[in-house]
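Of the protein chains in this complex, all but one are displayed in their positions.
All chains are identified by letter, namely A and B, in their written order; residue positions are counted from 1 within each chain.
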Amino acid sequence: MSSQDIPEENLPAEQDDHGAHGAVTVADEKNPFADPGLPPHEHRMQDIDERAAKRSERTVAFLFTLSMLATVGFIASFVTIPVDESVYIFPLGHISALNFALGMTLGVSLFAIGAAAVHWARTLMSDVEIADERHPIEASPEVKAKVMADFRDGAKESALGRRKLIRTTMFGALALFPLSGVVLLRDLGPLPEDKLRHTLWAKGKLLVNMNTNEPLRPSDVAVGSLTFAKPEGLEEHDHDFQTEIAKAALMIVRIQPENIKDKRELEWSHEGIVAYSKICTHVGCPISLYEQQTHHVLCPCHQSTFDLSDGARVIFGPAGHALPQLRIGVNDEGYLEALGDFEEPVGPAFWERG
Amino acid sequence: MSNNDDRRKAPAGERVADWADGRLGIYSLAKANMRKIFPDHWSFMLGEICLYSFIIIILTGVYLTLFFHPSMNEVEYHGSYVPLQGQLMSEAFASTLDISFDVRGGLLIRQIHHWAAIIFLAGMFVHMMRVFFTGAFRKPREINWLFGFLLFVLGMFTGFTGYSLPDDLLSGTGVRFTQGAILSVPIVGTYISMFLFGGEFPGGDFVARFYSIHILLLPGIMLGLVVGHLILVFYHKHTQFAGPGRTNKNVVGMPLLPVYMAKAGGFFFLVFGAIAALAGIASVNPIWALGPYRADQVSTGAQPDWYMGFAEGLVRAMPGWEINFWGHTLVLGVFIPLVLFGLFLGVIALYPFIESWITGDKREHHILDRPRNAPTRTAFGVAWVTGYMIMLIGGGNDIVATHFHLSINAVTWFVRIGFFAGPVLAFVITKRICLGLQRRDKDKVLHGRETGTIKRLPHGEYIEVHEPLSQEQLYTLTSHEQYAPAEIGPTVDENGVERKVKRSEKVRAKLSKAYYGEESQIAKPTVEEYKEITSGHGHH
């Protein structure tokens, strides 16, 4: 990638050396485009008219005073306005009186300080432009030579290049010691093992209505309705509720058996009642935007769309495979039950999924 | 140094300064910096918006840590917000509710913190684009460009971890997405996910872990980078636009003391005041309306904050590709967007090095380019921004669909096609516009400024009076540099032996031609052209 070997003629000529340091070059016959140098300073009103300057001074002082008043207002609001008081302010709506008062007073007190300082700088401080010289960042060749010589001396005195044993073992030690830190990270979490392959569902587990907390019967699930279920025994107060529901959440719909296109789906259903994982196979959002006329279900996060009447196959969006179906049946007491766990991992795909 | 007699008489301030100088050497520091010159231009203050919002974020963030409990222990809520009474939620969520409803001023500080974060990232984006389009990233500032880029990327992740802390239903959905994206990484994804979350999602650890990342690890690195960024700005001295008296060897403007002390210092208060007022009138992230996170609940309109919208768009637009082989799954539908995200941002980070390789220019540059005078760079930048913006639209495709009464599928297809076609189109159009502007500048230099005054000549012809430009204007419009396209050197060396032309050399020559060939820039007016025209048609 080095461009050392590249001729320099494509670089433009350094144009304006002569105009450096703000020196004025008069445009002449030879170069009408020459740098005329910094234009002469022009006075502001405030520079020549003391009354204008006084006006500016008063404006600045007014702004600082305004800031002081606003700070007092902030403290007063904090003390007097109850934290739960609501107020109607057009066009903001019904908002917290305290938040509004504090925000406005703090805003004004700070903004006024800033406005005062800037107005002061713009109108009363000198606005004569000053040119400051730049110096090249690169060191001069002499400095570079000195540094290189010093470095060579130092390197030689360390004997690092000569005593290979020291060098090798030092690099070895420095390379190895960070491993301790890496090892320490091991207990951040357990190994994956087969954790992502199992859910709470098992043969005989009843499907419990998420809303009413009652086990579901086939008659509870009407065509066109949408029901969410969890495995029996999983309660919201359980300490692992979140982790378990993140895999076990179920979406139950009823489709007329003749409208079910997928053979296995029909087999795994009960009288057209199908139970699918509520967890999207894309990145795991709880998918559940069910359109009862099309039987499509859409994920609100990334718009993966699945056809629940056709084995929940993906018909649009970034999901890579169908939603897993839970095989269900009815137990002796007439309740819907699972006939086993999901046959494939629920939720997003991963390397070991296969 | 003053002698003892002087010191006894010196005022208190000077004595303190003397004391400090004896230990810190402040006089030498001040000599170099007190009257440091800063050029005046509004776009040079964009970086200051970022710096100040960063300071505001740190100040308000420290306040928030005094009340926030980074814990995922489930508690029953009994605070003052009625529609969540008795609900189970994590302590993190409950303490955020307390900050919003029970701590006086807590809501304001929360909102300042969040608005400042949104503005911080937006400011960095615009600042970065300013630097890009004016070529301020050229030598010697490439490293500072990288510092800035890193700040932008780290800012995105700091923002994202912060947005996740309240453990509300929206941010929890975002964390779930992150976990799913991590799972898609081949070979190690499952392990990283287990280690990051302390087991399966969501587990009970991520809020505490994100907390230490959000308040310590990332801001610590960012603070270091900000300091480095500022030191380099001081060390390099600011760039400036071309103009009379402004050369590559000086910097023209106002001194730090007093003008920029007041302007920059005042600007901090202006930024803080404006954001505080914004937080007083506009709600941001009302977590009480979103509810606590539960892994089986979700809401439509699930978006991250704007700066992650680009990544969100990539994920939404991607088709669902998945490859299964030998018992493994390659989740391309998620992994490709993840890689693209890094590549797309990486391209802009490396751009300065690509351009300097093409030009082969090793000189320092302190005079800014006008975007029109670097048409290919400008076109590339606009193409990049277009790709970014299209994905930003993609990240909000559902909101776009409902608000413009479009089909979400159509919007997604528009984004899919637009991501490839948009940048190409933007590139071509921008380049043409730049060249058009260059032509106009040339006309202006050669024929003067159009005055809009129409004059009738004796023989009946109407002409518009052109007013010749002042010397300042002439200089400003002609002082930019133009590169000649690089040639591949002679393929036969002086001894007549054929030299092997390296592939990189050929690529470079091609790129150089694309950048600086006849079709990519309008040769600027020469003195001869100018003289010929002004002497020939001097009458107007």
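The criterion applied here is as follows: contacts are C-beta pairs under 8 Å (C-beta built on N, C-alpha and C of every residue); 3 or more make two chains touch, one makes a residue touch a chain.
Heads up, the rule we're going with is that contacts and distances are computed from a predicted model.
Hey, which one's the missing chain according to UniProt: "Sarcosine oxidase subunit beta", "ABC transporter permease subunit", "Purine-binding chemotaxis protein CheW" or "Cytochrome bc1 complex cytochrome c subunit"?
Hidden chain, UniProt protein name: "Cytochrome bc1 complex cytochrome c subunit".
Can you tell me which of A:99, A:199, A:309 or A:325 touches the chain that was removed from the display?
Counting the whole complex, the residue in contact with the absent chain is A:99.
Which of A:70, A:206, A:253 or A:338 sits in contact with the chain that's absent?
Candidates A:70, A:206, A:253 or A:338; residue touching the omitted chain: A:253.
Quick one: which of B:13, B:86, B:327 or B:496 touches the chain that's been left out?
Hidden-chain contact among the options goes to B:86.
For a quick check of understanding: of A:43, A:58 or A:144, which residue touches the chain that isn't displayed?
Counting the whole complex, the residue in contact with the absent chain is A:43.
Considering the whole complex rather than only what is displayed, give the residues of chain A touching the chain that is not shown.
42-49, 86, 91-96, 99-100, 103, 118, 122-123, 127, 209-212, 216-217, 219-222, 224-228, 253, 286-294, 296, 298, 300, 303, 305, 316
On chain B, what residues meet the omitted chain?
Those residues of chain B that touch the unshown chain are 40-46, 48-49, 82-87, 100-101, 107, 111, 115, 118-119, 122-123, 126, 169-170, 263, 266-267, 270-271, 274-275, 278-286, 289-291, 294, 296-306, 309, 396-399, 401-402, 405-410.
FYI, only the chains that are shown with their structure count from here on.
Measure off the straight-line distance from the CA centroid of chain A to the CA centroid of chain B, and report it in whole Å.
Those two chain centres are 15 Å apart.
Hey, which residues of chain A end up touching chain B in the complex?
Residues 1, 3, 5-12, 14-17, 19-22, 24, 27, 30-39, 78, 83-84, 92, 95-96, 98-104, 106-118, 120-122, 125-127, 129-134, 136-137, 185, 188-192, 195-196, 210, 228, 230, 236-237, 239, 242-243, 245-247, 249, 278, 282-289, 300-304, 314, 316-321, 347-354 of chain A touch chain B in their complex.
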